[in-house]
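Omission of a single protein chain aside, the complex is shown with its protein chains in their original locations.
And now, chain A:
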């Protein structure tokens, strides 16, 4: 029997080896290599050697106004989209948590924004946000008169952030919806029946039964969405390249001005910030 366990373990190592090599070589090594790059003046040609300059990049970045502007834009984008996707997902999940004809079809339709390729969805929204003939301006200005005039949502640096936030909420609320709906469906109906016998109102039932049951899934959604949206690049850049969140700032530093070392240092700062947030959130908010 002893030999067999040894063999099993050996096979286990062999089977997991490709995964370990792939993740080690293409995730863990690059993360460490990124730190190394951030301490160097990186040659524009990747085959040429780099010069060590210590923490010079970090000092430059932390005293650079543009960095802090991008940082604030990232915070604004992430906080509004995390709240927006979670609340809309929660609302729609509660709405659909009942039996009605065509429910599974509608659930499938609601998932479409999440599975459509970003490039297609971004083009659709660009058209909607068009300053001259876009539906969005038409409805807001000509139909509802909520705004005085048509706005160039995509290209104006001032308004593009709102377009990007709306697009992100549209695209990602279905994920929150799906997770919350699954959790709602697992809450036992007897809890509500007992509450009704005790004369609880709809709001009381929601506050004392539904919300506590959803605490874990909403906590998980908030942390995942925060991490993902802090790193979000394509959904922002493909809709409007004038919204300079940190990932877009890093991308342009690296691949438009070829300041690889500086860009590597900014990504290191971004990672430390996200990691710090995770630690804080897990300890203080989730109390794990």
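Here is the rule we go by: a residue touches a chain if its C-beta (ideal position, glycine included) is under 8 Å from a C-beta of that chain, and two chains touch if they have at least 3 such contacts; residues count from 1.
We take it that contacts and distances are computed from a predicted model.
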Hidden subunit of the complex - UniProt protein name among "Succinate dehydrogenase cytochrome b558 subunit", "Phosphonate C-P lyase system protein PhnH", "Carbohydrate ABC transporter membrane protein 2, CUT1 family" or "Protein-methionine-sulfoxide reductase heme-binding subunit MsrQ": "Carbohydrate ABC transporter membrane protein 2, CUT1 family"
Identified contact with the non-displayed chain, of A:62, A:115, A:194 or A:211: A:115
Which of A:58, A:192 or A:281 contacts the chain that the document leaves out: A:192
Full-complex contact with the absent chain, from A:58, A:162 or A:271: A:271
Chain A, residues in touch with the chain not shown (by the definition above): 5, 8-13, 15-16, 18-20, 22-23, 26-31, 33-34, 37, 42, 46-47, 92, 94-98, 100, 106, 108-113, 115-121, 123-128, 132-135, 138, 142, 170, 174-175, 178-179, 182, 189, 192, 202, 205-206, 210, 220, 224, 227-228, 230-234, 237-238, 247, 250-251, 254-255, 260, 263-264, 267, 270-271, 274-275, 278
